[in-house]
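My questions will all concern the structure given below.
Of the protein chains in this complex, all but one are displayed in their positions.
As written, the chains take the letters A and B, and residue 1 is the first residue of each chain.
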Amino acid sequence: MSMTTINPPTTSTTPLPTEQPTQAKAVELHGLRAFYGDKEAVKGVDLTFAAGQVTALIGPSGCGKSTLVRCINRMHEEVRGARAEGNVTLDGHDVYASGVDVTAVRRAIGMVFQKPNPFPTMSIRDNVASGLRLTGRKGRDLDERVEKALRGAGLWDEVKDRLGDPGAGLSGGQQQRLCIARTIAVEPEVILMDEPASALDPIATLRIEELVGELKARYTIVIVTHNMQQAARVADTTAFMLNGELVEHDDTQKMFTKPDDQRTEDYVTGKFG
Amino acid sequence: MSALALSLPSRARYPDRALRWVLTALAGGILALIVFFFIRLISEANPAFSHFGVFDFVFRNDWDVSRSVYHAAPLVVGTLITSGIALVIGVPIAVAAALFLTELCPRRLRSPLTVMLELLAAVPSVVYGLWGFLVLAPKLKGAEHWFGSTFSFLPFVGPDVPGPNYFIAGLILAIMILPIVSAISREVVATVPGEHKEAALALGATRWETIRMAVLPYARPGITGGAMLGLGRAIGETIAVTLVIGNAPQIGKTIFSQGYTLAAVIANEFGEAANNQLHRASLIAAGLVLFVLTLLVNVLARWFVVRGTRGRVTKA
Partner (left out) sequence: MSALATPFAPISAGRKRKDKVMRGLLAAATGVALVPLVLILYYLLKKGAGALSWHMLTSDPTGSFLGDPGGIKSAILGTVTMVALATAIAVPIGVGVALYLVEYGKESRFASVVRYFVDVMTGVPSIVFGLFIYITLVTSDLFSKGYAGWKGAVALSLLMLPVVTRSSEVVLALVPDSLREAALALGAPRWRVIARVVLPTAAPGLITGSLLAIARAAGETAPLLFTSALVFGTSFDLGHQMNSMPVQIFNDVGSARSEIVQRAWGTALTLVVMILLLTMAARLIARRSRVS
């Protein structure tokens, strides 16, 4: 059986170059439902993403995992006719509370997308700085933060001599790390990753996975993936979704060796996918 | 396809070949026609160029029918001033409307508002001229006078306002180019990939900041192309302009002065020029200058539009 090839995740405890007090916070979902018009894509999910840990979200195509994640930073409602119900809290504060500014939510909860999307007309530096410029940071302070973000994304050494080059001129893997740098530059508390490596080659993928391990101490990370080996490599806990419902959520080790639910076991052993 | 053609009996291929020949001849005919017209224009305009010299004809300021002196600088300047005003007023409004209709407008309103905007293109230029001359110019005279007096410290602004003038002409032209500039801008803005907008939103940008960060930079070349197409249209517009510009062959001192354009002079003076060889040649020369100007602007515009809608090339 393929069980024996799955390795337990390695917990990385390497401190980052500039030590910061941890700012990771926990995200909790209570009874989250998401709709596209009349169609219910997420059907009442209760789930906790522990602070400072990596949680993987797995499941077959169309099970609602991307939709669920987009509800956390309220990107879901950008789609016409889409809405969400229920409760999503960051460190106990409801993200959907009335009076909460959605742009502030997205500041605190960052997102990395499946296809790397650096701004095509901006240089590497400007890309990383783009989020910072929104709050009016300038000058020396800006440059320092750009460097810090690029180091945090493991990209600094490769681009430090060409910060003025167009962001779109990098390779796919580098572009994705650039997007990660852009995301962490604004110092969120949570990073959502929607299949961040699925458009990349295997070597770039491994590099991203390493990065996730380095980042998790400071951020709460949720990573949607259709690649179970990847979940096994990077995630502390894993949640399995099927048809809009949360089937099981547990330590990654347990999910892949001795899951409680039969459906989980079927998926994880490849009976359907 | 050619393999199939070979398998047909040769008798059946005659209509095919005839059709192909006819259609190719038509296409080639168009090319030949354009070249022919260009050459004829040059030859008919030649008497004026050889009499005044090409450089002098275009750049000296002296168009005086009574003395049989024809130098086109006031016409060229008038053309550029009115088109310039049209761009300054028309392009921002057209682009703003395009952004609104594509990014911010509620779905239900999008179609009717777009149709209304496009209807502006259906109004013929003579009706624009009629309305401009009989309604807009008189109604705005007071406001122009007020503006001219209050801001007379600015260059090119003064309190004298004869009814028709550069500004009214420019304003009418601005309205006339709204449909084309906004149509192209809308198309370009709509092709901005959603992923860039999502990236901006996910960083916590407001709707306007998203437009500014992700949409406008991407759309800039295409929008520039659209603006240039609008410029081409404004440069060549005849009837609406001649009714509201005053047709005075001078370089006016303020934007409220009367003036003239290349297109307007042709429309106005060809009648009396029918029997005067030099006058006629000068008008045709003005037409040639106009033709070349619009060609240049259009070629440049298309280059921009192609660059803008093809999208960026990114390494995989």
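Keep in mind that, in the parts below, a residue touches a chain if its C-beta (ideal position, glycine included) is under 8 Å from a C-beta of that chain, and two chains touch if they have at least 3 such contacts.
Just so we're clear, the structure is a prediction, and the values are computed from it rather than from any experiment.
Out of A:M75, A:A108, A:L163 or A:L211, which is the one that touches the chain we can't see?
A:A108
Touch as defined at the start, partner being the missing chain; which of B:L23, B:V88 or B:L154 qualifies?
B:L23
Could you tell me which of B:T191, B:Q250, B:N276 or B:N298 touches the chain that is not displayed?
The single option touching the absent chain is B:N298.
Hey, which of A:K39, A:H93, A:K138 or A:K258 is the one touching the hidden chain?
Only one of A:K39, A:H93, A:K138 or A:K258 touches the chain omitted from view, namely A:H93.
Since one chain isn't shown, list which residues of subunit B touch it in the complete complex.
Where subunit B meets the chain not shown: residues 1, 4-5, 8, 12-13, 15-16, 18-20, 22-24, 26-28, 30-31, 34, 37, 40-41, 44, 92-94, 96-97, 99-101, 104-105, 113, 116-117, 119-120, 122-131, 133-135, 175, 178, 182, 204, 206-209, 211, 229, 232-233, 235-239, 243, 263, 266-267, 270-271, 284, 287, 290-291, 294-295, 297-299, 301-302.
Tell me, which residues in subunit A touch the chain that this view leaves out?
Contacting residues on subunit A, toward the hidden partner: 25, 90-93, 95, 100-101, 103-105, 107-108, 134-136, 189.
Assume only the chains that are shown with their structure count from here on.
Using the average of all C-alpha atoms in each chain as its centre, how far is it in Å between subunit A and subunit B?
The separation of the two C-alpha centroids amounts to 49 Å.
Please give the residue numbers of subunit B that touch subunit A in the complex, ascending.
Touching subunit A from subunit B are residues 107, 193, 195-196, 198-206, 209, 213-214, 217-218, 220, 312, 314-316.
Per the contact definition, I'd like the list of subunit A residues that touch subunit B in the complex.
The contact residues of subunit A facing subunit B are 73, 75, 78, 80, 103-107, 110-111, 113, 115, 117-122, 130-131, 134, 168-172, 179, 182-183, 186.
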